[in-house]
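Heads up, one of the protein chains got dropped from this complex, but the rest are sitting where they should.
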Amino acid sequence: MEQADKHAQNPGRERILARIRAALREAAPQHQASSTAGAIFAAVPDALGRFQQECAGNNTECLVVPDMGAGTAAVATVLGSLPAGEIFVQDAPSLRSMTSMWHEGRTVRWSSEGGPTESSSATISLAETLVAQTGSIFVSAACGGRGASVVAPVHIVVAGLEQLVPDLPAAFARLRESGALAKNSYLCLITGSSRTADIEKIIVMGAHGPRRLVVVLALGSS
Amino acid sequence: MSSAAQEFLRAAAIKSVDLGHRQTIRRAIDHYEAAVEHTRGRFNDWEAARQRCHEIKWEALNHLGRYLVEFEGRVRARRGHVFWAETSEQAQQYITDLALRRGVRTVVKSKSMVTEEIHLRPGLERKGFKVFETDLGEFIVQLRNERPYHIMTPAMHLTRSEIADLFTEKLGGVDSDDPQGLVAVARRELRKAFFSAEMGVSGANFLVADSGMVALTTNEGNGRLGTSLPRIHVAVTGIEKVIPRIEDLAVLWPVVALSGTGQSLACYNTLIGGPRGPNETDGPEEFHVVLLDNGRSELLADAEQRDVLHCIRCGACLNACPVFRTIGGHTYATTYPGPIGSVLTPNLHAGGQFRHLPFASSLCGACTDVCPVKIDLHHHLLHNRRNIVGSAKGPMSEQIGFKLWRWAMLNSRRFAFLSLLARVALRVLYRLGLEGSMIDPMRPWTKVHAAPRIPGKSFRALWREQHGTS
Partner (left out) sequence: MKKVAMFIPCFVDQLTPEVGLDMARVLQRIGYDTEFPDAQTCCGQPGFNSGYWTDARPLAERFVHVFRSAEVVVCPSGSCTTMVRNFYPELLARTTLVGEAVSLGRRVFEFSEFLVKVAEVSDVGARFPHRVAYHDACHALRELHLKQEPRELLRHVREIEFVEMPYSEECCGFGGTFATKFSMISSAMGETKSGNAESSGAEYLTSTDPSCLLHLDGVLRRRRSRVLTIHLAGILAQTEGPGGPARLNPAPERS
C-alpha cells in the first residue's frame, strides 16, 4: 500500500523506467579484453609489512604492539601528547576496560551518550577491518557512530592483527561475512589523514577531518 | 550561431592569449601528472583495470532499470526515500519542498556536479536558505561568485596568493598565502556550519545496487561531516551512477583516485545506505536519494554513444586535453567542461545551444587515451559532429562548401585544374602582399599564420614530368 502511494506521488519513476526499457532494446558495443591481461593488482604476501609501509606513505601513525596491555599504554602515550579536553570513545567492552588506565584528568564522552561534540580533542574507536594493500581502515556506524572518526583533530583506532586483510576484495568479503555490510547504515574506508589538493593541486594535510590518524595494532590478545 | 557559441568564441579568444592562466594550469597539471606517474605503478596491469571498469559500467548501464530498482528497494528497506526526477526542476522542487517542510534554515553541501547541473544552490538561496559549499575548491569559487573551473579541482585556475587575497577580503584572519594556513581558515569557517546545519546535501560517486548504498568519495572529510551531523541527508545523483556490486568498488575506488588526483585511494570512501539505524548512536533522521534523468535516458537510447554515461567524473580527460589547457574550464560555460562535457552537454536537456562544443576540438585523442573506463571520447566528438550536421545542419556557406569540395574531388582532372587555378590566384595575391587582407580566400588561416609558400607545380605535375603519365 505504502509503496503504491509513494509511486503515485512520484509519477516520474514509471516514466523514467519506461524510457530506460525502451532505450535498452539495442545493445551497446563492448571493448574486448586483451588476451595478455594480467591481474589488476599484485598479491600482497606480507600483510603486516605492507600495512606498515602504506601507513608511513599516507601519514597514518601505525603503532604495532605485542598485546592489548601494551596497546593501552600506547593509547595513553598518544593522549598524553594532546592538549587537555574531552575525548570521545566508542562504547565497547574492550575500550571500557582500557579507560581505567588512561582516564585520569580527561573527561570521556561515550558514544552511547550520543555523537561527539565540536570541542572533542580526540576520538577513539575500534574498526571493522584493516586493509594492507592501501594502509586503510574500514569503520562503520557501529564503531562509535558516524562522527566518531571524523569530528576531532586526532583519531585513534584500536585493532587486532586478526582484523588485518591483504586487499580490498578481502575487506569486502570480511564485511559481508561479519554482517557489517547488512547491519550498518554507514561505513567508511579511511586512508590517511584528511587532506585536500584544491590549492594548486598541492596536497595539504588536515582539512575537515582528523589531521592525525593513529592505529594501535595489537599482534596478540593481552 | 547560438549566443552561447558567440560567447564561447569571445571567452576563448581572451583566454587563448592569457599566458598567466596557461602557466598556472600547466603547473597544476604537471603536479597531477607527476602524481599519476608515481602512483600508476601500484597497478599490476593498468589496462586490465581500465577494461574491468569498462565492463562494470557496461553491465550497469545496459541493465540500468534492473539495477536502479534493486538499489531503490534496498534503500527503502532501511527507511530511506528515493525520488525519481525527470528534470532539474523536479529535483530542485523536491529538495526545496523537503527543506521547507522540515524547518531547515542552513544547508551544508559537498561537491556534486549534478547539483551544479540542476542549479541547486541558487534555487535554495532564492527561497531564503543559507547554503555553504564545504568542499574547499567549491568554497573558494562560491566566495568569488564563480562556477567551478574543473570537475575535480574547482579552483584550479587560482594561485595561492589569489586565494589568500580572496580570504583576506571576505573572511579576514589571513596572514600568508601558505596553503596550510589557507586550509585552516576554511576549516575554521565551515566548522560552525557543519554543526548547525539542519540539512546536508551530497552527490554520489556510485550507487551500489546489491547493497543499496551511496558511495561518496572525498579527501577532506567535508562529505562525512555533512552526512553525519545534520538531521537530514539528501544525496543527488544522475541515474547513470549505478554499479552492480559492492565488490566492484575494489577496482573503481583505486581507479578514480588515480585518475582523479594521482592518489592510491581518496582519504574517505564512504558508504551510506539509510538514515541512522535503530541501534546506531548518531546520524541523520532522514535519508533521501534524488535520482536525476534530465536527458540521460535519451542518451542511453543512443547505443553508439551510450558509453558516455559510463563516466565516473574523474576529470582525467580535462587534464589531458590541450584545448582545456589553453582555454580553461570557465570558457565552456557548462556544468561539465572539457572532452566529457563536449560529448555530454549537447545530449542533455537544454543542450541545443552547446552544439559548437563538439567542434571546438582538434580531435587529438589524448582524452580517450587517459579515460579509465575506456569511453571513446574523441570518436564521439566525431559522432556528435555528424549528428549535428545531419539534424541541425551547418551554416549554409559550409554546406555549399562541402558540396563543391565533393564535386571537385570526384574527378582527378577537375581537382587538378581547380587547384591549379586556386594556386595561381593565391600566388598572385601573396606576391602583391595581400595575404591576410579581406580578399584573401585563406584569410581565416593567414590571420594567425604566416602565409604558406604556394608552389608553382603540384606533385602530380612534377611526377608526370619526371615519369610520364602512368
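A and B are the chain letters, set down in written order, and residue numbers restart from 1 in every chain.
Here is the rule we go by: contacts are C-beta pairs under 8 Å (C-beta built on N, C-alpha and C of every residue); 3 or more make two chains touch, one makes a residue touch a chain.
Predicted, not measured: the structure shown is a model, and the values here were computed from it.
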Visible chains in contact with the missing one: B
Residue of B:22, B:63, B:119 or B:144 touching the missing chain in the full complex: B:22
Contacting the left-out chain in the complete assembly, out of B:176, B:279, B:419 or B:437: B:419
Interface residues of chain B (partner: the chain not displayed): 9, 12-13, 16-17, 22, 322-323, 326-327, 359-366, 368-369, 382, 385-390, 394, 398-399, 402-403, 405-406, 408-412, 415, 419, 422-423, 444-445, 447-455, 457-460, 462-464, 467, 469-470
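Assume only the chains that are shown with their structure count from here on.
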Centroid distance [mean C-alpha coordinates] between chain B and chain A, Å: 29
Residues on chain A engaged by chain B in the complex (per definition of touch): 3, 6, 10, 12-13, 15-17, 19-24, 26-31, 33-34, 37-42, 54, 57-58, 91, 111-112, 114-115, 118, 134, 136, 141-142, 144-147, 150-151, 167-169, 171-172, 175-176, 181, 183-202, 204-210
Touch list for chain B against partner chain A, complex: 24, 27-29, 31-32, 42-45, 47-49, 51-52, 54-55, 58, 61-65, 68-69, 76, 78, 81, 83-86, 90, 134-137, 140, 153-156, 158-160, 163, 179-180, 182-184, 186-187, 190-191, 194-195, 211, 213, 219-222, 224-225, 227-229, 239, 246-247, 249-251, 253-254, 261, 264-277, 279-283, 287, 291, 293, 297-298, 300-301, 303-304, 306-307, 374
